[in-house]
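Let's look at chain A:
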Amino acid sequence: MKSKLVPIAALLAAALASPATLAQKKYDPGASDTEIRIGNTNPYSGPASAYGTIGKTITAYFKMVDDQGGINGRKINFISYDDAYSPPKTVEMVRKLVEQDNVLFVFQTLGTPSNTAIHKYMNMKKVPQLHVATGASKWNDPKNFPWTMGWQPNYQTEARIYAKSILQTKPDVKIGVLYQNDDYGKDYLKGLKDGLGDKAAKAIVAEVSYEVSDPTVDSQIVQLQASGANVFFNVGTPKFAAQAIRKAYDIGWKPVQYLNNVSSSIGAVLTPAGLEKSVGIITTAYLKDYSDSQWANDPAVKRWESFMKKYYPTGDLNDSSNMYGYTVARTLEQVLKQCGDNLTRENVMKQAASMKGQYIDTLLPGITITTSDNDYAPIESVQMQRFNGKRWERFGEVMGN
Partner candidate 1 sequence: MALLEVKGLHASYGPTRVLHGMNFAIDEGSITAVLGANGAGKTTTLRALCGMVKTEGEVRFGGARIDGRLTEDIVRLGIAHVPDGRGTFVNLTTEENLRLGAYTHKDPAAVESDLERVFGYFPRLKERLRQQAGTLSGGEQQMLAVSRAMMLRPRLLLLDEPSFGLAPLLVRELFEIMRTVNQRERVSILLVEQNAAMALDLADHAYLIETGRVVLSGPADEIKRDDAVRRSYLGY
Partner candidate 2 sequence: MDAFIHQVLSGLATGGIYASLALALVMIYQVTHLVNFAQGEMAMFSTYAAWSLINAGMGYWPAFLLTVLFAFALGVVIERVVIRPVEDAPVLAIVVIFIALLVILNSATGWIYSYTIKTFPSPFPKEPLFGNTYVSSHELGAIGVTLVVLVLLYVFFRFTPLGLAMRAVAQNPESSRLVGIRVGWMLALGWGLAAAVGAVAGMMIAPIVYLDPNMMGGILLYAFAAALLGGIESPFGAVLGGFVVGVLENVLGAYVIGNDLKLSVALGLIIGVLLVRPSGFFGRVHVTRV
């Protein structure tokens, strides 16, 4: 291809056909020289509307990206619909995104049931279902579902890490588990049991569930105390986790406490529960916590704060979901940057699956994003930390699978 004809041929091609041939520009529906259309569903109404803030953060983030000139010169058109956390509505809205709005891909659709509902459809249509907002383990299955990818560390892995830690530190262990009776709670429970292996049956002395409609988990905590457990694994969403921590303290139950990552925010969980009641709690984390004083002067957190104030002023700074949304949006930004001018669905998937130790500065130090053709789990490692009454103290190595 070194002949003189090449430039002429290129010119000809550019003049005759699509601009795609020029400089390798390639587009699938939803991408063009000027814009990239991205679809999303979030529960802005309904019982899970607390999580809708993630969608709002991402929307705000891409607004900021656009204000700064877009990605590779293209504006991001982030189309987000309300699915009320109802799987049938998710199916409907995602079909609208794919078939009517012609988005290039969907991103951060939220909830395990919702994503399960569209899982098959997306893979049949060969439209990426990227960085879904759920911690189930099934999103890392590139063989069977090459168009679907998760993002956050999955619940089961996290629970296995706790299991390992429990086994190392406590010889005579009696574990009491509080879990939300849904996919999220049961994933953690399963992970814990897997991690404990054949010791699980003996080690777990009580597993009690709660429903999101329960006003309190007081009764459950009393049950756990009565079981004689000396380790408490708290798998609750922020409100219930906080209730549990407070109640355990108030009734004089003093187990070693493991708290699931979903509820590890100091501002949204430990402060309401009472900081003095939270001393000694162990959790894992992968994101920086705005309400943790150790990050008060961190430049990355500062940048996040000014972004929030400017682009999402009604967002609650203590809500860790907003940090989550920001970080995942930046992950996508990185993927799209890597795509360059080749904005096909295949290339989006390919780029998303070829991140090598990518660090995003709102992740904890040492936590990076790594993916490959057969590894569709972007964040696999977490950092253990213990609460000292004021802030989280990280300890041990960054742990992964």
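Regarding candidate selection, all candidates are chains of the complex that A comes from, given by their letters.
The rule we apply is simple: a residue touches a chain if its C-beta (ideal position, glycine included) is under 8 Å from a C-beta of that chain, and two chains touch if they have at least 3 such contacts; residues count from 1.
All figures in this text were calculated on a predicted structure; none of them were measured in a lab.
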Original post:
Which numbered chain among 1 or 2 touches chain A in this complex, counting any copy?
Top reply: 2
**OP:** Within their complex, state which residues of chain A touch candidate 2.
**Re:** 45, 47, 49-50, 52-53, 181, 208-216, 218-220, 222-223, 225-226, 238-239, 242-243, 250-252, 267-268, 271-272, 314-316, 318-319
